[in-house]
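All protein chains but one are shown at their positions in the complex.
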Amino acid sequence: MDYFTSPSVFYAILAVFAAGATGALAFRHHDRAANILGNSLAAAGSLAGLLFSGAVLLEGDVPAFGAGSSFSLLSITFRLDQLSAFFMMVICLIALLCSIYALGYVRHYYGRYSVGMLGFFYNLFIASMILVATSHNLLFFLIAWEVMSLASYFLVIYERRESASIRAGSLYFIMTHAGTAFIVFAFLLMYQATGSLDFEAVAQGMAGASPLVRNAIFISALVGFGVKAGIIPLHIWLPSAHPAAPSHVSALMSGVMIKTGIYMLVRISLEILPGPFLWWGLVLLVIGGASSLLGVLYALSEHDLKRLLAYHSIENIGIILLGLGGAIVFSSAGMNSLAALSLAAALFHTLNHATFKALLFLGAGSVIAATHTRNIEKYGGLIKLMPQTALFFLIGSMAISALPPLNGFFSEWLTFQALFQGVISLDVTTKTVFILAVGALAFTSGLAAACFVKAFGITFLARPRSEAVSRASETGIFPRLAMAGLSIAIICLGLFSGAVVRLLSGVGGSLANIGGAEAADAAGFESVSVQNGFASISMPAVFIGIGLAAIAITAVVFLLTRRRQTVIGRTWDCGADLTPRMEITATGFSRSIITVCRRVLRPSSETEIEYHDANRYFPKIGEVTMGLHDVYRTYIYRPLQDLLTLLAGYTTKVQSGNINAYILYIFITLIALLFLLDLTT
Amino acid sequence: MTQTIFWIIQILLIPVLSPFFIGATRRIKARLQNRAGASSFQPYRDIWKLLHKDEVISEDASWLFRAAPYLIFATTLVIGASIPLMSTALVNSYTGDFLVVVYLLALGTFLLALAGIDTGGAFGGFGSSREMLVAALTEGGLVLSLLTVALISGTTNLMAIPQSIGSVPFSESLPVILAFIGFSIAMLAETCRYPFDNPSTHLELTMIHEAMILEYSGKRLALIEWSSANKYLIFITLGANLFFPRGMADSLELAPVALALAVFLIKVGILCVAVALLESSIAKLRIFRLPDLLFTSFVISAVAVGLVG
Amino acid sequence: MSYLNETTMLALATVIFAAAGLLHFTQKYSSSIRLYMLQSCAISVLLIASAFDRLTPLLVVAITATITVKVLIAPYFFFGLIKRHELKFSVSAYLNTPVTLVAIAALLLLTRSDLFSSLAGLAAVDEKLLRLAFATILISLFLSINRRGALSQVLGILSLENGIVAFALFAGLEESPGFQLGITFNILILVVIATVFASMIFRKFGSLDVSTMKKLKD
Partner (left out) sequence: MLRKILTVPKILLDRQSLAGHGEGIATSGEPREETRDIFKGSLAIRLVTAGSTNACEQELVALSNSYYDVERFGVHFVASPRHADILMVTGPVTRNMREALVRTYKAMPEPKIVVAVGDDAIDGGVFGGSYAVLDGVHNVIPVDYEIPGDPPAPRQIISALLDIIAKLNSRRPAKD
């Protein structure tokens, strides 16, 4: 086994992705070959990566390895500690199933867009995410991070003839690079404080850094990685960029890529920076609560299936941040076992969200490929046309709505328990934040259930609302295989949550600021109990309980009623003819909740009426558009943009268009720098 | 051996008794309206009749519509086995966590709401929409009110909570009382009683719960009616045994448990009277006034949690 | 650098510096290019000398690349360019000759000043050489600023490149092969891009005078 976790295996995995990328590029004129080569190699690489990272999780850390370089600061080194291995496992798990899905899904791009390019960037994207999770040098990390951002950017604008994709891509590009600027700033501060760019050395050197520096690093890392994770109000790129990409890429972006932001937040706040401050955790709790609540409310108001799912990513990132925030608070208060519990909750939710969000995006991709529209109002009745996709989507919906006995429920349960411990053991002000976080989490899961009743009900149930949808058919074998795999993962993660918690407890315990504390105790029958029996749960028992009860009641009812018939009739329509237009719409479904939250959401409605006559007595066509005012754009990004334009207006005067002038600027800068050098030495 | 018997009683008690308490509540309401009303055992007859009737299912309905009643009923059975009924010595550490109960209830609501949409009728959809609105906004108050008693007793296991709540001195029972108020509001919302929903309405436009089940008939309607009766009794039981746990047995001897069962019936009866009185004395609220009430429940419960410890 | 005595090195440095200085006063493109060739030759000699000191495979590659690119390919490109477009003179500058002289003198003074003393501390061989190389850098930059012709500007940048290499050598940085390789690579890219751009611009505007290219902005 030790042999399996050697660095050469890791390089081999990277080589498989490289082969996939170049192979797809080489066969770019032959769509089928490019598809098979690109995606099957990606699947193979991911499978190997999954086994590799799983072995690391079981066997223990792999110490830093890699090639140095002639530059003193950049060293191409990797380290697979438990945290890295965990994130690599999440990446590879989702990438594996997404690649299988892509084998069938990509077919509908044949002849329309270059499948070779897709395969190239797809492999590059997965490989760069693995590098991000495993790199051991800040500079190398930045390079991997940038490759990841650029690869995903090209995937977002893959459908390049859609202007919406291009716009989404540009927004993503700008936001992610603004974020990177903050990350660079944080890294520079670290370098200044420690004189090294290797993670381990930085972590050791940070002990002497002043609180001011540590706070500054945390804030800029929070902003920088927060953009990638999609916390509110830095989320604006997310709902437009994720849906624009091909669905298996959306699944990866939403399920995995945004988690790389979480990965670095965990690493920086719980390992690299020694002794976190209380207020970091509180800020994360507030941001997490706000992101989860607002994310789900925005999702409710969406009628574009993929945008809806993208907003749910924001919500789930919020839930993860609740766990992480709790962990930081506990760690700063010196309660290591509680910190381990809280972090285990966050990591478990990270894993869970990756599985069910990927499943939902893949399901949405199948639906969209079958119906050629993303507008949820046009769907309906797909459960009869695509029964298996519907079942998988239902499993995903139930998991994301935190319904037992699936995995989403367990990680929210764990998050709740961590927050409860905060309510018990902390002082009054901190406690208040925790109580509100509990409330936010409770409301969030309720609203998520409402949102997925809408998403699943309007999409799959009732009757088709448009002609195109009634001709839809079940997707191919590979997509269904991938979705089935994710569904099984969801069920297994729910059932064997006890084992997963033990594993995550090890991951969390390996971090410096938690110091080996155990997250939860395991008792018989796969049951998990936290804090010496404050709470305990056994997911298999819940699962078996529901199953047994359902079987028993079905048997009893069957015995009682076996002589009675079941007749198929038309839906009760009060005697009038029922048309699909009479079914509830997604807008109608969620409008009541939006109206309740109108203070926060600022709903808008525009009425357009065309009249028959000039006196406007007889309306011909009426159209009401209901939506939301974009608060973030109006109050944050628009003013920011105006300010930038204004500043840019001043700076155009500097831009003469004359090369000589530009070189003169360089010259002046050089001289000025010399002066500066002289002054400092 | 006795333990096994008690467990069987525990599992069967809720489904066996629940139609009676629904019937009793209706009868008390009828009396308050100066009517004789149907017998308290009327719901048993209704369920029996429905089980012996044919079923008509819409051609637009899918397997979800067919499976939902069984699953919903199953969740109430599991919850029934997870809540304190008669003895605090009986502890279910597998599914007894209050979050399990809250989320199993949410699972039932989720499935029922989907079933409401499934047939493509005009009423089912908005019934689901309203139900989810109420259910989503109830969650906060429900979780925090139950958290209050959980924190006081130092465990979130419902079956272990009553023991220590019983020993809280009256002078320190303010959080319990506040939590009970928050819980009651959440209970009325979850069980579709006044002022949230009219359980006996015939007007489609004012329905919440009823609108979703308009399409059900025969055995599946029986199951749905029975599960909502179960849900009602579950909430009443939680209210009675978590917040007023006096009279619960603390051992598994036969005599104290029998006594505890009697006390339990009396407590539940009193709460049913209270619900009936409340329903007879207030009007149903406009749907957009409901969130205010639910947020009130949340705030009261949050204050209660804050006061603990 | 033990294979070259100080006088030789000083001479080479002077050649490099003088070439950069003279570039300011050449009238013909062809003579400018020849001056650049001369400068590059001097650099190559310096590089080869340093290779005797400590020979690594990477350094051999770097030297080969430098000689090929700077002494052979780049001038060949430029000669081809001026032949194709029949260019001869590159007279136009922003400043006239006396003012240019004054500016160069000022820059020289700057390199001699205390301002530069902190950098001069880097010198592995001789502080004087370092100052000379630095003057080359500044003067080459100034060439790019002063000249209107795009080709002269490119030559200015290339000369700057040479100045940097010389500076690195005198500062004793030649042991870092990455540094050498980077600079070579940089030049290669620069030449290619410059050629492509220059011919594209010429085709479009019929001139290489940047002041007639103001239209580019629109």
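By written order: A, B and C. Residues from 1 in each chain.
One rule holds in what follows: a contact is a pair of C-beta atoms (placed from the backbone, for glycine too) under 8 Å apart; a residue touches a chain by one contact, two chains touch by 3 or more.
Note that the structure is a prediction, hence the values are computed from the model and not measured.
The chain not shown here makes contact, within the complete complex, with A, B. For the chain missing from the display, the contacting residue among B:Leu214, B:Leu261, B:Leu290 or B:Val305 is B:Leu214, taking the whole complex into account. Screening A:Leu58, A:Ile488, A:Leu548 or A:Val567 for touch with the missing chain picks out A:Val567. When you scan B:Asp54, B:Glu172, B:Glu253 or B:Asp292 for touch with the missing chain, the hit is B:Asp54. Residue positions on chain A in contact with the hidden chain: 565, 567, 569-570, 572-576, in rising order.
By the touch definition given at the top, chain B reaches the unshown chain through residues 28, 30-39, 42, 45-46, 48-49, 52-56, 201-204, 207, 210, 214-218, 221, 273.
The rule is simple: only the chains that are shown with their structure count from here on.
With respect to chain A, maximal separation of chain centres occurs for C (centres as means of Cα atoms).
Averaged C-alpha coordinates give centres for chain A and chain C that are 51 Å from one another. Chain A and chain B have Cα centroids lying 36 Å from one another.
Residue positions of chain C touching 2 or more other chains: there are none.
In chain A, no residue reaches two or more other chains under the touch definition. Chain contact summary for the complex, chain A toward chain C: residues 69-71, 657-660, 663-664, 666-667, 670-671, 674-675, 677-678, 681.
Contact residues of chain B toward chain A in the complex are 51-64, 70-71, 73-75, 77-78, 81, 93-97, 99-100, 103-104, 106-107, 109-110, 113-114, 117-122, 124-126, 128-130, 132-133, 135-140, 142-144, 147, 150-151, 154-157, 214-215, 218-219, 223, 287-288, 291, 298, 302, 305-306, 309.
Residues of chain C that touch chain A in their complex: 94, 110, 114-119, 138, 141-142, 144-148, 150, 153, 156, 176-178, 210-211, 213-214, 216-217.
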